[in-house]
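Missing here: one protein chain of the complex. Every other protein chain is in place.
Which chain is which? They are A and B, in the order written, and residues in each are numbered from 1.
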Amino acid sequence: MAEIQIKNIAKTFGDYTALHDINLTIADQEFMVLLGASGCGKSTLLRIIAGLETASSGEVWIGGRRIDHLSPKDRGIAMVFQNYAVFPHLTVFENIGFGLRMQKLPNDEVTRRVERTASLMHIEQLLKRYSGELSGGQRQRVAVARALAMEPDVILMDEPLSNLDALLRMEMRAELKGVLAESKTTAIYVTHDQVEAMSMADRISVMYEGNIVQAASPIEVYRNPAAEFVAGFIGNPPMNFLRATPAGDGKWTVAGQNVDGPTSGSSPLQFAIRPEDMRLADSGFSATVKVVEPLGAHLLVTCEVDGTLLRAILDSDLSVNRGDQLTLAPQSDRVRWFDPETTLAVA
Amino acid sequence: MNDVAAAPEPVRSTRKTGRFVYIASVGLLCAWVLVPLYFLLINTLSSPETVNSFPKPFIPEFDMGSMSFFAGYGGMLSALKNSIVVAVMTMILSISIGAPAGYALSRFDFRGKELFRMLILLTRAFPLPLLALPLAVLFIRTGLDDTAFGLALVHTTLAIPFAVLITFSLFSGIPIELEEAAWTLGCTRLTAFTKVVLPLILPGITASAIFAFVISWNEVFAAAVLTIENRTLTAFLLVKLSEAPLHLKFAGGFILVVPALVFIFAVRKYLFAMWGIANR
Partner (left out) sequence: MNPRLLPYLLILPVTLFLGVFFIYPFVLVSQQAFSTGGGFTLDNFRDVVSYWKFPISFKNTMLLAAIVVPLQLVLSLLMATMVSKMEKGRDLVLYVWTIPLGISDLAAGIIWLAIFEQSGFLNSMMSGLGLIDQPVNFLSYQNPLIIFVAIALAEIWRATAIMLVILVAGIGLIPKEYYEAAEVFGASPWKRFTKITLPMLRPSLQTALVLRVVLAFEVFAVVAALGGTLFPVLMGEIYSYQFDLMNNNAAAALALIVLAISIFFTLIILRVLRVPKGATI
């Protein structure tokens, strides 16, 4: 059992606060992704869990044991680094076996575990090579194998795929997910790539300026973003926002149209809708087309609605040109509302 | 090359001339360095009579007369030995004292780091051999006067700024992630250093140790001030400059040059990397 509990973790560098009072529980064998733009504190949090950085305050527990005062080697974790950190002076075999040798395991046990993890990562033919003779993808595999060979309670990954090219990244994404599910370890995975997060995670923690804004399953984060930031960060392109003024009785005026919305409140809200949830219709927002981007599977149309730019994903068979006037209707059950004061979602 | 072929005639010929001037200047500058060394070689490999005669031959006669005269000259061999002893001590002292500081500079942010760097850089802007003057007095008091160790201490002062800055740049070249990876794989700070950093840094450390050796080997002023009986080769030659015969000077000069040639060759790969970051 390796449940991870992060309790009131905060980190300051001088005047700068990198993490504000973080609380997060990660279940045993869960695949948790920390997602956010650079500088949001996700790597700092991971490094605090690993013991490479000390928190200014707060506690970290793994499997019911408080570990934040221990050195990295005593925490029962293994880590995969962004630039792989494969030791250049050792062969692939010795790299994978490095941690096992440090534990003073007998030779045949080291060999057995190195060979097993190497074949799991499909690098058994590379065991005699040095890191300089490996491609980026192969180094990545060595780094993962080295972490898995430790049979850790928790595996921590810091943007492990970000140095790979797009095609390889997609391949490794699926493979890594499979291998980790097999190994039954708890995993924390840091990335800025939302596709990676969506496709791999059991749960995503979206981080922004040192806070966890939302921690939920990928589909929940996508469908019901808890805050404007999440709505604007997840999805490609992200959600559209339009200003809504109250018209009484759960009715709201958005770009001159009447829309049903939250029944409470009398101050303006933000009306939000995903680009793929817009349809061409007879009645709705009147939009002037500014840019048309044919993306093959569909058309990405940027248009102006009531002085605001709005993106819609439309059928690729349509013939839409710059300057056209369209009428766009939002799919009503996909509309979300945010309070501009608190930036949080309103039911 | 296509663009050359397509270029009109005058452009092509100026390019050709440019190329010729370029190669010729490179050759000339190489000769500028090598020819004086060659002259020294001729003198060293000639008999004392030839060295003192006129005109000089322009090819060496491969006579060991000058060298054996050098070897037999009173005090010369012990001066040579002293030079080596002092240089080896300097090498060991400056690396063992300087490398930890280089590591600290590359791996930690600490209060006073800039001040420390300034101190190190400042020592380079000082005519350090001058410090041998007061140390001469201090050494007499502590019994270090006229000893190899005393001189090695002064030479270490000369070599330490380089040792710190060079090891700083070497350590900075080793990604910290390698150490962090080792920590997560069961290493302590110390074992991560010995198992990961040290094997990677060893060639570079050797190069900077050699550099310290050469600094000590070549130093004249402090050596001449601080040693009387136990002269190093440079100090010995300096004192004998006015009285020694020419062939002795040349043989001595040659012995001074040889290790330098070998050492610069051995460290050539690191010379530029060492200076690249060291001067930031």
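Simple rule for what comes next: a contact is a pair of C-beta atoms (placed from the backbone, for glycine too) under 8 Å apart; a residue touches a chain by one contact, two chains touch by 3 or more.
Given the structure is predicted, the values throughout are model-derived calculations rather than measurements.
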Practice task
May I ask you to name the displayed chains that the omitted chain touches in the full complex?
Solution key: B
Practice task
With the full complex in mind, choose from B:L135, B:A148 or B:L170 the residue touching the hidden chain.
Solution key: B:L135
Fill in the blank from the handout: Contact with the hidden chain, among B:L45, B:C187 or B:V214, goes to B:V214
Practice task
For chain B, enumerate the residues touching the unshown chain of the complex.
Solution key: 22, 25-26, 29-30, 32-34, 36-37, 39-40, 42-43, 51-56, 58, 96-98, 100-101, 103-105, 107-108, 110, 113, 116, 119-120, 123-131, 133-138, 153-154, 156-157, 160, 164, 189, 214, 217-221, 224-225, 234, 237-238, 241-242, 246, 249-250, 252-253, 256-257, 259-261, 263-265, 268, 271-276, 279-280
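As a working rule, only the chains that are shown with their structure count from here on.
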Handout entry: Centroid distance [mean C-alpha coordinates] between chain B and chain A, Å
Key = 53
Fill in the blank from the handout: Counting only contacts in the complex, chain B reaches chain A at residues 175, 177-178, 180-188, 191, 195-196, 199-200
Problem - For the chain A and chain B complex, residues of the former touching the latter - result: 50-52, 71-73, 77-79, 81-83, 85, 87-89, 98-99, 102-103, 143, 146, 150, 156
